[in-house]
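Since the structure comes first, as C-alpha cells, the remarks are kept for the end.
Yeah, one chain of the complex is gone here, protein chain that is, but the others are all in their spots.
In order of appearance the chains are A and B, and numbering begins at 1 in each one.
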Amino acid sequence: MAKKYLMNSKQKSFIHFLMILFLGMIFVSPGLANTISDADFRDSLSALNQKKFTQKIQAIEKLAEFDHGKTRFVMQSLLDGNLFYRKSDKNIFIAEKTDTELVLKDVISLEVIDIVGKRDARKISVNNKIRKLLRLKISAMSLSHSDPKVRHAAVKEMMKKPALETSNILRQYVASENDETVKNTLRVAIALYDVKSDDKSIKLAALDILGESSSLESKYAVLAVLEKDSQASYIEQDQEIIQHAKKILDSIETQLKFYGFLETLFFGLSLGSVLLLAAIGLAITFGVMGVINMAHGELIMLGAYTTYVIQLLMPNNIEYSVLVAIPAAFLVAGIVGIMIERGILQFLYGRPLETLLATFGVSLVLQQLVRSVFSPLNRSVETPEWMSGAWQINSTLAITFNRLYILLFCIFVFIMLLLILKKTALGLYIRAVSQNRQMAKAMGVRSEWVDALTFGLGSGIAGVAGVALSQLTNVGPNMGQAYIIDSFMVVVFGGVGNLWGTFIGAMSLGVVNKFLEPWSGAVLAKILILVFIILFIQKRPRGLFPQKGRSAEN
Amino acid sequence: MPSKSKFKEVMRRDRVFDFMVPGGRHAVIAKQLDISHDIVLYVEGISVSFDGFKALNDLNLYINNGELRCIIGPNGAGKTTMMDVITGKTKPDAGTAFFGQTMDLTAMSEYEIAAAGIGRKFQKPTIFPEHTVFENLELAMHCDKRVWTTLFARLSSAQQDRILEIVDTIMLAAQINLQAKNLSHGQKQWLEIGMLLMQNPQLLLVDEPIAGMTQQETERTAELLTSLAGQHSVVVVEHDMEFVRSIAKTVTVLHEGHVLAEGSMDEVQNNQQVIEVYLGE
Partner (left out) sequence: MTAQAHIKNKSLITQLFMSDKGSQIFFALLMTMTIVVPILHLAVPADSALHVSAYTLTLLGKYLSFALLAIALDLVWGYCGILSLGHAAFFALGGYAMGMYLMRQIADRGVYGNPELPDFMVFLDWQELPWFWYGFDQFWFAMLMVILVPGLLAYIFGWLAFRSRVTGVYLSIITQALTYALMLAFFRNEMGFGGNNGLTDFKDILGYNLQDDSTRVALFLASAIMLIIGYTVAKFIINSKLGRVTVAIRDAEDRARFVGYKVENYKLWVFTFSAVLAGIAGALYVPQVGIINPGEFSPLNSIELVVWVAVGGRGYLYGAVLGAFIVNFAKTYFTAVLPEVWLFALGGLFIFVTIFMPQGIVGLIAKLTSKKNPSSSPPIENQFSEQKPWKSKADA
C-alpha cells in the first residue's frame, strides 16, 4: 500500500514538475521582469477580474512579469482576500471591511478612494490552484527582495513544504545570494527536498547538509529516509545511505539535545529571575526586619498596575513607558509600604506571627481596592517593540527578548540592592538596626525611620518586580497571590537574612523546576518543588545559608 | 596552675578510661549515673565556633562530685556556650563531654540530659510565665515525663508535700497561686532555682543567680547554694566577685573560650594573666 501511495505522489509531482518547468522558464527567472508605469500596472490588474480561473492564472502570470514595487503586495492582498472590484466601474481596490461597509483604497497609494456598501464591491475570488500559484510567486519575489530578513523569512516559509517547484525556485537563488545566513537556510531548504532524491550522491550530499543544520525539520527529513515498512525493514535499500543517515541522525539528535538543554537552562534562569525579583524584597522585610509581609504579592501587583496606568497616560510612547514605570512603581509600592509600616507594623515588632495576620488583612484590602478601581478583570500591558521578538541564535535555539531583559534587569536590581546595603549610610543603619536595635538607638540611629525606609525599600523592589512581571503575565487583582508562597519558599530555602542565599535559592529552584517540567508536567513539578522544600527545611531548618551564633536563635 | 596539670595527668585518656579512647566511645549512654571516680562532669577539648568566631577553644573542665565550682570570666569568654554544650543545646565541633563515667552528653538531647540529672538555670530567668508558682514547680518535678503518662497524671500527696517544701525553701509560699509573670525579678530567679531543686538533679548549672536580688536575697542564695553542695554538684557562673568569694572554694577563670586559671579565689586573684585579662594591663 505504501509503495502504491508513493507512486501516486510521484506521478503528481511529475505533472507539477512539467507545469512549473514550463511556466517557470518563461516567467520566474530573476532579472527578467520589466519595469512598468503605474498606469500599465493598473491595467494589468484589471485583468484579474475574469470569470474563468484559467484567465485569472494568465493574468497573475502576466502581473508577475512586471517589476513594480507593489506587485508582491497586491498578490498578497489577493491571497488574503482583500482585493475587491467596484461593481460600478470594475476598478480594483484594496478593501478594508468594517461592520457594514467596505473602505476602498487605491492599490498603489493606499489612499481611501471610496466607502461603499457591502454589495457594491465584490471580492476577487481565487481557488486552491490560484492560491498555490500566488504563494509561489510571492515567495519568488520575496527571495529577490533587497532586505535579507524578508528573504530569510521567505525561505523559512518555503521550507515547511519541500516540493519540487519550490526547490527549483530556491536553486535559482542560491548562487546569487550573498547573505551567509540566508544562503545556509537556502541550502538546507534545498537539501530537505534533495534528500528524497533517488540519486544516491545527491541524497548523501543532502544528508550532510542536514547534519550541519540540526533543526527539527532536518531531523524529520532524515527520519523519513530511515522509514520502515510494515515488516519493520527499511524501505531504503542502499545500506550506505542507511548507515550515513543513521550517523547524521545521531549527530542531529545530540545537537538538538544540547540546544534543548540550553533552552531549558535559559527558561529555568528566567523563572529564577522572576522568583528572585518577587522574593528579594521579601528577603529584606522578612530577613532584616522579621516582618512576614503577606501583602508582598499585592505590592508586586501595585507595581504591575502602575505600569498599566503609565501606559494609559502615555499611549504614544509605549517604547519608553516601561522605563518610566520602573521608578514610578518603585515609588508607588514604596510609599504604600511605608504607609503599612507606619500605620500597622510599628505596633507589632517582635511578634512576627501577628505581622503575618495584619499584613494578610492589608493584602485583602489592596486586592479589593484594585478590583473596585480597575475592575476584577485582567488588564493587558503592552510590550514595547524593543522587548518583543526573540534573539535567534540558530535554527532551534531562540531566546525571547523580554525574558532576557528581565534576567538582566533582575541581576541589576540584585547588585543595586547589595550596593545599597553594603555601601550607603542607609545600608549601614539597616544592618545596625537589624543586628541590635537597642545599641543602634543608643548610637543615635533613628530606628523608626530606618524601619520605615527599610520596609519602603523592600516594598519598592516588589513594585519594580511588578513592572517586570507585567511583561510576562496578565495583570490582575489575584496576581500577587500567585507569587507570595513561591517567594516565601525562596527566602526560606535560601536562608533568611542572606541575600546571596535568596539569589542562589531562586535560581536553583527556577532551574530545577524547568528541568522537572518536561518529565513531570508543570503542576507536578511545582508540587515536587514544594515537597522538596518541606523536606529540606526539616533537614536544614535555617535554609541553605543559615545565620549562626547565639543571636540567630532568638 | 598546679591543679590543672594534676587533673590532666589523672585524666589521661589512654590510661584511665578505656571508653574514652576514640572509636569506642559512642555507644556508651547508660541510664545510671556512674560517679565511681568521684568526678561528675568531664569536659575535654571542647571547641565550638560560630561563623569563624571561636566561642570555645579546646576547653577542659572537670567537676568533682559534690563540689561547688564558680566560673568567672569577662563577657564573651564562653561561659554560656559552655553551659549550652553541657546541656545539649549546642553540639561541639570537637571534644567530648561526659556526665559521670558513662553518659556522652554530646550524643544526648536536652530532655535526656535533664532526665539524666543535669539542671540548668538560665542567665535571664526563664520560668513559665502563665503558670502559677505551684504549677511551675509541678511541671519541673522529677517524674515520668512521657506524653501519655502526663495526660493522666495526678499529684500524689508525697509530691504535693515536696512542692510545698520547696516553696518554703524559695520563700514563695505567699505567692504560690500567683502567675509567675507577676513575680519580681529576684523572685523569678528564686522560682527558677526552685524548679531546679524539684528536678532533683545531680549537677546544677546556675547562670548568674543573684542578678536583680536584694542584699538579703543574695545572702540567702549563697546559703542555699552552699547547702546544696555536698549532695549535689553545683556550677555557678557569676560576675559578682563578692558573691563568688563568699561561696567558692574553687574558681575557674575562662577567657576566649579557654581555661585561663583555676584554683582558690586568692590564687586566681593574684594570677598575673587573670589580672591582665580583667584590668587590661
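Operating definition for what follows: contacts are C-beta pairs under 8 Å (C-beta built on N, C-alpha and C of every residue); 3 or more make two chains touch, one makes a residue touch a chain.
All values reported here derive from a predicted model rather than from experimental measurement.
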item	value
Given A:Ile393, A:Ile415, A:Met439 or A:Ile534, the one touching the chain that is not displayed	A:Ile534
From A:Gln367, A:Ser434, A:Thr454 or A:Asn513, residue that would touch the chain that is not displayed	A:Gln367
Option touching the unshown chain, where B:Val85, B:Val167 or B:Ala248 are the choices	B:Val167
Selected residue (touches chain absent from view) among A:Leu210, A:Val225 or A:Ala358	A:Ala358
Hidden partner chain, residues of chain B it touches	72, 87, 89, 109-111, 114-115, 119-120, 122, 126-132, 134-135, 138-140, 142, 145-147, 150-153, 155, 160, 164, 167, 173-179, 181-187, 195, 199, 211-215, 239-242, 245, 269, 274, 278-279
Contacts of chain A with the absent chain, listed as residue ranges	286, 292, 294, 344, 347-348, 352-354, 356-358, 360-365, 367-369, 371-372, 481, 485, 488-489, 492, 523-524, 526-527, 530-531, 533-535, 537-539, 541
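One rule holds for everything that comes next: only the chains that are shown with their structure count from here on.
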item	value
Distance between the centres, which are taken as Cα means, of chain B and chain A, whole angstrom	66
